[in-house]
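Of the protein chains in this complex, all but one are displayed in their positions.
Let's turn to chain A:
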Amino acid sequence: MEVCNCIEPQWPADELLMKYQYISDFFIAVAYFSIPLELIYFVKKSAVFPYRWVLVQFGAFIVLCGATHLINLWTFTTHSRTVALVMTTAKVLTAVVSCATALMLVHIIPDLLSVKTREMFLKNKAAELDREMGLIRTQEETGRHVRMLTHEIRSTLDRHTILKTTLVELGRTLALEECALWMPTRTGLELQLSYTLRHQHPVEYTVPIQLPVINQVFGTSRAVKISPNSPVARLRPVSGKYMLGEVVAVRVPLLHLSNFQINDWPELTTKRYALMVLMLPSDSARQWHVHELELVEVVADQVAVALSHAAILEESMRARDLLMEQNVALDLARREAETAIRARNDFLAVMNHEMRTPMHAIIALSSLLQETELTPEQRLMVETILKSSNLLATLMNDVLDLSRLEDGSLQLELGTFNLHTLFREVLNLIKPIAVVKKLPITLNLAPDLPEFVVGDEKRLTQIILNIVGNAVKFSKQGSIYVTALVTKSGTRAPDFFVVPTGSHFYLRVKVKDSGAGINPQDIPKLFTKFAQTQSLATRSSGGSGLGLAISKRFVNLMEGNIWIESDGLGKGCMAIFDVKLGISEQSNESKQSGIPKVPANPQHANFTGLKVLVMDENGVSRMVTKGLLVHLGCEVTTVSSSEECLQVVSHEHKVVFMDICLPGVENYQISLRIHEKFTKQRHQRPLLVALTGNTDKSTKDKCMSFGLDGVLLKPVSLDNMRDVLSDLLEHRVLYEAM
């Protein structure tokens, strides 16, 4: 027997069984080879797989298993030792690798498991974040709604609109079934249903304010869930079917204007609240969410602010209306006052006239009576009557003047007058009394005192008369000095500076007397009306005490100042006043009417607007004369007959030129008749000038005898006429143009 190295199976192989084994091994090998291939393929595909090393190991393990099984194929039949060797190697390797893999897996599998747990954890986290995200979104929605609501509420300042809008917007935002607002009544003891969302005209429905549920709501600034069955929430007809939705109530502070002090924050102690009740739709599964409650609270606050603004506005509108009313009332009062003043002035004027007339009658007749034969007693009586009535007349004048002065209706009557003459006349008036009292009066006029000035002559006279009269009245002995000068420097009163302007100057008059003097403390009282220093000396003298007050007013009207200086009782006093006067253009020119002035005829004498009348029967010469006068600027009216002349002539015509051509006296008649027409207003009679062709003396004499103011020889040249007109208007007479 041969010894062969081949290994023989222990038993003779069954053919079928061997075949099956053969095939299975084959397929196993294939699978074992393909699995790693797949693994490699898919791992390559996916980038992320942390355990490549494990895969490699696995792959090796599987490949080797496969190899083993593959090699097994050859061991079914007789096989050589090589095959057995290979088989053994393969098996050994496989064993090594699989053990290694097994060992490796012990480390790896926990890791793999932990990866799984982490994945789980992350998934949970993601879900949570999603939930939170949803929540934030909801909150942001809410915030938006609140902003929108606030904007709506704050966009109006009308209280009712605010409240209505609140309810509407809240209802919309939160999809409420019903909103209601309960306002406290005037008494503060009840809450009245003021506004609802759905029901347009709520029935007058009140609830006492002291309910526990209401107290609960008012006690906190948060929105409070209340029971749907509480009185404030029972607004709809309750029908049993419905499951009432949840109700929330919140307080709305009503700030009153008095809560706002200037430097104070509103006090929170005495507060009034309104109640806002919000109901979710019934039969819905909705619940009040936290964010919804927060929204309600925020809105309630906003409403409070908006309401307070509205209240402030109302207040200011009311104040403005009040002011306007007061304005109207004031205006009315002012107008009434003005009417009253006017009425008083009218009354005064009328009464003044009415009073003066009998007064004058009394004075006049008393004076006349004085002239007649009277017994001494009668004379005394008449003198007393005269004195009293004079006094009364002065008093009336003073009162009228003062009242006119007071309300500023008095105006100065300006005119040109001779200042020097004025002083002399005043002194002449005073002199008789002064002589009787043996008080010499000295007048001292400054050399630079203008002679012709512009001012109110009458009132200036009154002032000087008053001052000098006072000096005389209150002096028992001594003398009186009256000084008048032009002043430039500042006066005693520091706030009154004298500035002589171009055509104005300030006249200062000083009246010094050596009489009783005045206590310096009494000086301010002097100028107040009706006040008199109550010394015995002055009590006896008459006067109403108005004199100085009136003088002061006149002086003030003349933009001047008046004051009195005295060194004390018994030392006399000096009255000084300044007044503003205008300087007349003709000042310092002697303008006596007796001296014939040399006619300085300016080359272009201005006769513009001078109204003249031309009477001429001859049309042509009439036209020529008219042309002449028109050329000189006159306004010419022409007539062609004496009758027409008489009809037309008026005081407006300054000159009448009449053509006397026919001999005889008829033409001259017109002159006489014109004279007749103007007998009453002699100064308004126009000048009459005859135009004649005759140059002889008889014509001239005739003209003069018939009252003509001048004769002109025809035809008159332009220069001649100009000279003639100038002369005529200067002298009102012309007999030299022959």
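In the analysis below, contacts are C-beta pairs under 8 Å (C-beta built on N, C-alpha and C of every residue); 3 or more make two chains touch, one makes a residue touch a chain; residues count from 1.
By definition in this document, contacts and distances are computed from a predicted model.
Engineer: What protein name does the UniProt record of the undisplayed chain give, "Histidine-containing phosphotransfer protein", "Auxin-responsive protein", "Multifunctional methyltransferase subunit TRM112-like protein" or "Ribosome biogenesis protein NOP53"?
Structural biologist: Answer from the record: the omitted chain is "Histidine-containing phosphotransfer protein".
Engineer: One chain is left out of this view; which of A:16, A:285, A:436 or A:620 touches it in the full complex?
Structural biologist: Hidden-chain contact among the options goes to A:620.
Engineer: Kindly state which of the options A:117, A:428 or A:717 is in contact with the chain not pictured.
Structural biologist: Touching the chain that is not displayed is residue A:717.
Engineer: Name every residue on chain A in touch with the hidden partner chain.
Structural biologist: Looking at chain A, the ones touching the missing chain are residues 617-621, 623-624, 627-628, 630-631, 659, 661-662, 693, 714-715, 717-718.
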